[in-house]
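Note that one protein chain is taken out, while the other chains of the complex remain in position.
Moving on to chain A:
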Amino acid sequence: MEFDHILIRYGEMALKGKNIKQFINQLQHNVQQKTKEFPNVKVKRTQGRMFVLLNGHEPEPIMEKCKRIFGIQSLSLAIKVDNEVEKIKEAALYALTQADNAKKFKVTVKRINKDFDVRSQEMNQILGGHLLTNTEGITVDVHHPDVEVKVEIRKEATYITSSVVPGLGGLPVGTSGKSLLLLSGGIDSPVAGYLAMKRGVQIEAIHFHSPPYTSERAKQKVLDLAKQLAKFGKSIQVHIVPFTKLQQEIFREMPDAYAMTIMRRMMFRISEKVCENESILSLTTGENLGQVASQTMESMHTINEVTNYPIIRPLVTMDKQEVIEISHQIGTYETSILPFEDCCTIFVPKSPKTKPRRDKVKYYESTYDFSQSIQEAIDGIETIKITDKKAVDESFSNLL
């Protein structure tokens, strides 16, 4: 006997009124995509429930995949058996013995199929008795059980579960449109991307690359971060912008104190163009209020002037510690703290303006024509598709 199903419960989505169908379809699609590498797995739906049929695959790796899909409230491993008392007894015992730290349990029987002869209450007692006589050191506690053995007698079969694993919540990626994430390689931007994805947003990423000031390893780091994010959603297009020339011009031609602000404005201008080309309707950044000198209200006001696209700033009110905690949870922290220079750290002016003004910036920008370099940067964009598949580097494959 072994668990042959994963039961998926979706929470918030149940509240979504008329759109519910679209949300559930997307969730089913996402689960299918994430479990594609397991050839026999099937994803099915019956009234208000989604089941992953394992068909002989081991449950753990598939559970791990499902734990990273947004839109799932909780998951349980389930056993499907025929509607026969003896088979249900056997399966309930298996489910109980598989649960961690089972000291106190309760049995909950739901008889949805009223054709089943034994009534819920009676079934409860039969199963409770069976479990008690066939285990050691485990007692019944209906008020504070460690494990609840849930038995659902449905028309086609009976499903038995024992432990409930929380899912990530949120909405299925793909139900809230696309956004372009400004991905730097630091701690914040991957977390911002993750939180946008949590609300159902599909993200693409843009990264500004300034060789030789920034290295291939810095670029690889960004791709690694994108890969980590892709585990929570679909594949991610990463647009790598060659930024060296434009950046050099900014730092050469613009007043030192304003160079950082103007550089950020250029990034937004280029990002907006990418959005236009890719039919993306918003930008997402890891900006946060008051965290570093450039992230002030004044700075945001001045930089935001160059675009009227909505900018999603999921971290804007968070403390640094909260952001770091999330980055640990989602597995981006270790990569983020790798010590490579990125385009924001390489040309740091001695005293960047913490309260830049729109009128001044506008004036400085009018004194030099950046248009050609901007266009060159856009034309030179390299787009890389990142999936969460494990790509074995070709040059290493014979070594390993």
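Note that a residue touches a chain if its C-beta (ideal position, glycine included) is under 8 Å from a C-beta of that chain, and two chains touch if they have at least 3 such contacts; residues count from 1.
Assume contacts and distances are computed from a predicted model.
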item: Per UniProt record, name of the chain withheld from view ["Two-component system chemotaxis response regulator CheY", "ABC transporter permease", "Hydrogenase formation protein HypD" or "Cysteine desulfurase"]; value: "Cysteine desulfurase"
item: Residue among A:74, A:120 or A:215 touching the omitted chain; value: A:215
item: Touching residue (missing chain; options A:305, A:319, A:334 or A:382); value: A:334
item: Missing-partner contacts on chain A, residue numbers; value: 60-61, 100-101, 215-217, 220, 334, 339-340, 390, 392-393, 396, 398-400
